[in-house]
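Remarks on the structure that follows.
Just one protein chain is left out here, and the rest sit where they should.
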Amino acid sequence: MASIWQYANPRKFIDTTDRFLPWLSALALVSLVVGLVWGFFFTPEDYRQGSTVKIIYLHVPSALMAINAWLMMLVASLVWIVRRHHVSALAARAAAPIGATMTVIALVTGAIWGQPMWGTWWAWDPRLTSFLILFLFYLGYMALWAAIENDDTAADLTSVLCLVGSVFALLSRYAVNFWNQGLHQGASLSLDKEENVADVFYHPLLVSIAGFILLFVALVFLRTQTEIRARRMRALLARERLQ
Amino acid sequence: MMPELGKYAGAVLSSYGISLALLLLLVAVSVRRARRMRRELEEVEKRIRRNG
């Protein structure tokens, strides 16, 4: 019976992802290049924002992935807690640095965009502040992984931290909202067609988002493989020392 | 070929530059570590098999 849980076997996971990785990476590269080149060279300027509107093709996808990476870590942590599959815990560990990088990209592009548009690099706007807090959560999560030597203990502790952190990150979002009214515009994307950005900006943005998602998946696969191998090597070396 | 970026050229170019540099750095670090780990694990496995 084929089920998704068979990929919880590390060997099976490595074999399968090895087969997919070249395709996935190529696809990620193509859609990133298409999305960004389309956005950079072939979109008109916005009548109010001028050419800075082109930053949207980096800012929105990276912000999206910064949150989704944390959600993925949350799901992976839950799977680890409930079903104790090592691959799941290691995938959560592998995703954290990617999410942190995405957060930095979102913050930096936002700051560069905000300088000419809002006249300031940084404002204590709810969205900006929540992202900074999210970044702190990523840092703490990664630091905890790095600090603990025993793999299983580290996996347990970080997954509980991820769970508790998610609740507090959500709480912070609302607290920050309450604390200060924002400059940041509403969501750029929504299912409601009326509220979307104009089509000329929208299509390359979708391609760019697809590119970021594919890149994220490819990187998670690659880094999870690395983590699996690192873990296996530690186990082998430990066994060797015992003999 | 270069689009006319007007007075915001610096902002647009620097945000593309920084973001792409960060992404490339992330990919490079991940790939390098993946390669090294793959190689080291193979060595260790070979050695252990040889030593029984």
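Order of writing sets the labels: A and B. Residues in every chain begin at 1.
Here is the rule we go by: a residue touches a chain if its C-beta (ideal position, glycine included) is under 8 Å from a C-beta of that chain, and two chains touch if they have at least 3 such contacts.
Note that contacts and distances are computed from a predicted model.
Chain not shown in the complex: UniProt lists it as "Heme exporter protein B", one of "Pyruvate dehydrogenase E1 component subunit alpha", "Heme exporter protein B", "Putative tricarboxylic transport membrane protein" or "Methionine biosynthesis protein MetW". Although one chain is omitted from the display, it touches the following shown chains in the full assembly: A. Check A:V33, A:V82 or A:L171 against the missing chain and you find that the one touching it is A:L171. Across the entire complex, the residue among A:F13, A:W70, A:W113 or A:F137 in touch with the chain not shown is A:F137. Interface residues of subunit A with the unshown chain, by the touch rule above, are 133, 136-137, 139-140, 143-144, 147-148, 153, 156-157, 160-161, 163-165, 168-169, 171-172, 174-176, 178-179.
Rule of thumb we're sticking to: only the chains that are shown with their structure count from here on.
If each chain is reduced to the centroid of its CA atoms, subunit A and subunit B end up 16 Å from each other. If you check the complex, the residues on subunit B that touch subunit A are 1, 3-9, 11-12, 14-16, 18-19, 22-23, 26-27, 30-31, 33-34, 37-38, 40-41, 44-45, 48. Listed in rising order, the residues of subunit A touching subunit B in the complex are 36, 40-41, 45, 50-52, 54-55, 58-59, 62, 97-98, 101, 104-105, 108-109, 112-113, 115-116, 215, 219, 222-223, 225-226, 229-230, 232-233, 236-237, 240.
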